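Questions regarding the structure given below will be posed in turn.
Removed: one protein chain of the complex. Kept in place: all other protein chains.
All chains are identified by letter, namely A and B, in their written order; residue positions are counted from 1 within each chain.
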Amino acid sequence: MPAGQDGIGAASALEELRSRISTGNARPVLAEILAALATLLDTGQETVIDLGAFPFAPGDERLLDEVLGTGEVQATLDVLGKSHVQETGIPGIWRIDHFDQRGESLSRFVEITFIPEILKTQRADAEAGLARLTDRLAEFDGRAH
Amino acid sequence: MAQKPMLPELLKAHGVSRRGFLKYCASLTSLMALPPMLAPKVAHALENAPRPSVIWLSFQECTGCTEAITRSSAPTIEDLIFNAISLDYHHTLQAASGHAAEAAREAAMKDHWGEYLLIVDGSIPVDNPEYSCIAGISNLDMLKETAEGAAAIVAVGTCAAFGGIPHAFPNPTGAQAVGDIITDKPIINVPGCPPIPIVMTSVLAHFLTFGLPELDDLGRPKAFFGETIHDRCYRRPFYDKGLFAEAFDDEGAREGWCLYKLGCKGPTTRSVCATVKWNDGTSFPIQSGHPCLGCTEPDFWDNGGFYKPLSAPAGNYRQLGLAAAAGGVALGVAGGALSKATKSRAAKAHETVDAHDLEKKS
């Protein structure tokens, strides 16, 4: 059997194939997002949708990105590997992608919220920060004298 | 009694921020197939779960499972989960040996009777218990004795879960799985040869936070053994296009085409290898060009050969086919001769034939 008969290399052929795969799940997810945004405005109830919890192919992801677009906020967190947090073109809808230290995807979420929890400084971290700053100031003052 | 929670201190000691912990809990929740809104609960439970006493028994095994779980690259939080338990007995890892080691096991059993978690790797020789003993105690006796006071049992690896390689034909030791021997305790089977480390730690995390996970018919957590490798395989598009590697060194193999024809058991094997992958997400067998052996399924060693396609027959059809051909020819000649004789006899006797006779079945 002749391989690569269409002249496309394996990697690009695979990419091409991948980007075309759709499960048809993007549309229902978008409907869920719409309802969740309405709920957020009505009651303040936040929603998290786990994109790893059901079949969601690159084609679906592309459709999701096309419809939601890119928004005003983009943040990269350096916490046990990278995490990308960005607001989509629809304010109140956020995409959160967690990666491990090797850059492999750990989990992907859509959060419908005014501010994703992970962006906020956590109380425990702030407490540790207070202690650290106190130490540093003490050290600084010690050196200054 | 169970000691106070260890995880927060451990996190602090490893320089992991609260934010990192939240990220880990979110990913863990996703991995455990729990609703994402439960992530804060997972975090809360992990922080407050008492540090459980764990007794790890190794029977007829190769230590691959222990290697896998202890070699997950530090300092990931999987590692921390593993550290969050109090491993009171593991004869490969502990410094003590001989009577001192057994004393540790007995002490842990006594102190945490009814509460400790029992992890088992390796199968148990039942027909010939003397084939595998620890400190003069047969595996069978040690399992029964230790299982009695356990809150639950995790059978780690295919040997403990299904008998594995020791159970393969002709099974000289009469090896059996934990679930074949212990029937009155909750048992979580985490098969694999070895299981994916993060699957082992996630099962532990689930047990610590929410108790027993949801299990399938074979006692495996559905979150990790719910889908086949084939369903989530990145080579699946090639299967659908009809592009297959026919040999390990042909062009198809180099182009990364589907390995079905080289005997891949992905379509019948349930595991998250294709998505979670191995060595911290580096690769998995199919990605490195080898068909799946089906190691998370019972009797994977005896299921018709690793390199035989799933659709190909695995029996003695060649000999039988030859016999059938010979038999068919012989019977055909005999039947034909018989009909011929009948015909010529009828012709000699000037028998008449009408349309109804022709319709008759002989």
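We take it that contacts are C-beta pairs under 8 Å (C-beta built on N, C-alpha and C of every residue); 3 or more make two chains touch, one makes a residue touch a chain.
Convention: contacts and distances are computed from a predicted model.
J.: Write down which listed name, "Na+/H+ antiporter subunit A", "Glutamyl-tRNA(Gln) amidotransferase subunit A", "Nitrate reductase" or "Multiple sugar transport system permease protein", is the UniProt protein name of the chain that is not shown.
T.: "Nitrate reductase"
J.: Which one, B:Pro36, B:Pro166 or B:Gly219, makes contact with the chain that was left out?
T.: Of the candidates B:Pro36, B:Pro166 or B:Gly219, B:Gly219 is in touch with the missing chain.
J.: Among B:Glu61, B:Asp121, B:Glu255 or B:Glu297, which residue is in touch with the absent chain?
T.: Within the whole complex, the residue contacting the unshown chain is B:Glu297.
J.: Tell me which stretches of subunit B touch the chain missing from the display.
T.: The list for subunit B reads 161-163, 176-177, 179-180, 189, 218-219, 228, 230, 239-244, 246, 258, 260-261, 267-268, 297-299, 303-304, 308-317, 320-321, 323-325, 327-329, 331-333, 335-337, 339-340, 343.
Here is the rule we go by: only the chains that are shown with their structure count from here on.
J.: Which of the residues in subunit B end up touching subunit A in this complex?
T.: These residues of subunit B touch subunit A: 12, 16-20, 22-24, 26-27, 29-31, 33, 35-37, 39, 73, 76-77, 234, 237-238, 241, 246, 250-252, 254-257, 277, 280-282.
J.: Mind pulling up the subunit A residues that touch subunit B in the complex?
T.: Listed in rising order, the residues of subunit A that touch subunit B are 1-4, 10, 13-14, 17-18, 21, 47-50, 52-53, 77, 79-80, 83, 96, 98, 100-102, 104-107, 109, 117-118, 122-125, 128.
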